[in-house]
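The complex is shown incomplete by one protein chain, all other protein chains being positioned as in the whole.
Labels run A, B and C following the written order; every chain starts at residue 1.
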């Protein structure tokens, strides 16, 4: 399809982050994976208390510091300098993953290469490129958080669907994903498969289904 | 034997504690069990850096506080008020037993009902009286410390030996004891059994053997 | 705005049913959530399973009251001595006892909080307390398999708390409190001081707020000065 013919617009990175941020209830403790999910931190409305965890030992980090004001000793999981908010705490890696793996975080948001209709997620290595395999904390987060949301483009750069019947890449966790936020739609993963609960203006059900690799239901 | 006929004297509690304290090399990290071993803390020469651990989360406690100067928030494993020395640290029970069970303490000293010539020790319940069974940290300490010493009277109140061929009471740990300090002798537990390396003045080898429930060698 | 502080002990304990399992912090008289335990007794709960290091001390304080009033069906602990209330109830067959080595108890509780299903430890291998448990040789040493031990509720005593539930402890008052705070579906804190958010430095937080559900301000004061234990046998 020629983009010029499209009747809808994909969400920008910031619009997507804003949408996700708005959907997180106040009071939740949330871990943001590196890449797209990281941007959610900068879109949580001031004064709205969503507590962000970083697996390198921070609970309660905030937005990026203003230019020139960064504390080099405070980095998040993506190794970016961040700020601490009042009420923040610092701890070591074993304590941090005890928090993650013990089911204490309300939510983790990760990027993904593929999500399957049964909630399987693949996000750590494709084995189809020459990048070194690297898992980081993704498997611990996916298995340990109370809820796993995925934030991703709806399709790959070459137009293939990332929401699929069954993952072809190595799995990060089985039956773990609860919801997917893409640049086109919000999709719940249920016992009957993918259920689209929202989509960008002007995007028809048929087009969204065409861009998705597994059957969609619509709420 | 009539005590009046004895040519030797049993060590008092304080003399025994003093002897044990003098044998601990400077720089060792040591846990003192409740009862007799606790008294060792008050006999470590001032300025001699032996670092005492208490399983309720203290590394670096010191002598009993002077009368009227106790901090009610600082107790040792025997629930006695103690002092903290400069260099002390405080931590929780999981971290404390990680320290104990991870093999980081040079020495633990426990009391005992029985010690066998193969190093087995029984110190937590006799099942021969009506006391409630209570193990505390004894099994963790006996299995986890690099060395286990026992401090005990050489015989029970009714004269039966506490050093035996084989323990009759429920075990605390198997093949764990390295050395026994009694009110009569210092005895190493070796691969050939009990070896007395010291005894109180005036006590013959024969009498010591008579008061011991397993064969003694003499160093 | 997140505010975990509640106005009364009764509100703090709201919803705990008969038959609940309850982790109780403290070692000796230090760090014991006595006001919360007395609140449980007031509510007349029954058939509780209590997991604690000791089985109480004085009859008229904390666990002693719960035992005396017959609220507790079973105690899982390491050192149930020096508790006249427990000794009576145990002798009369009115309370069950499971003795667990103190370090295994702490580690099993941490495991529940940390998402570890079970672990292998050399502690208790070959002893009565290891009997009937699976074992495995690791690095030439016999290890016993121990399972995570969590509970419905944790009762915790803290020195200071903020409205997010960040906690500090005083002196040897940490003991079991931080691991128990991690290991319950509902963690309730009796705090000597409630302080504004941000007052506790990030480095000084011992229990991060994520583990805490409810805080009640109880300026309970110092524990009593300790009376030493007499027994020569066991340790702690």
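As a convention for this text, a residue touches a chain if its C-beta (ideal position, glycine included) is under 8 Å from a C-beta of that chain, and two chains touch if they have at least 3 such contacts.
Just so we're clear, the structure is a prediction, and the values are computed from it rather than from any experiment.
The chain that is not displayed touches the following shown chains in the complete assembly: A, B, C. Looking at B:70, B:84, B:132 or B:207, the residue that reaches the missing chain in the full complex is B:84. Summary of contacts with the chain left out: across B:11, B:24 or B:51, the touching residue is B:51.
Listed by residue number, the positions of chain A touching the unshown chain are 33-36, 38, 54-58, 70-75, 77-81, 90-94, 96-98, 100-101, 110-113, 123-126, 130-141, 143-144, 152, 170-174.
What chain B contributes to its contact with the hidden chain is residues 26-27, 29, 49, 51, 53, 58-60, 84, 86-91, 97-105, 144. As for the chain not pictured, it touches chain C at residues 107, 111, 114-122, 136, 138-139, 141, 143, 147-148, 168, 203-204.
In the analysis below, only the chains that are shown with their structure count from here on.
By the count of C-beta pairs in contact, the leading chain pair is B-C. Greatest centre-to-centre distance from chain B is found for A, with centres as Cα means. We define each chain's centre as the mean of its Cα atoms; on that basis chain A and chain B are separated by 56 Å. In chain C, 110 are the positions where the chain touches two or more neighbouring chains simultaneously. For chain A, the set of residues that touch two or more other chains is empty.
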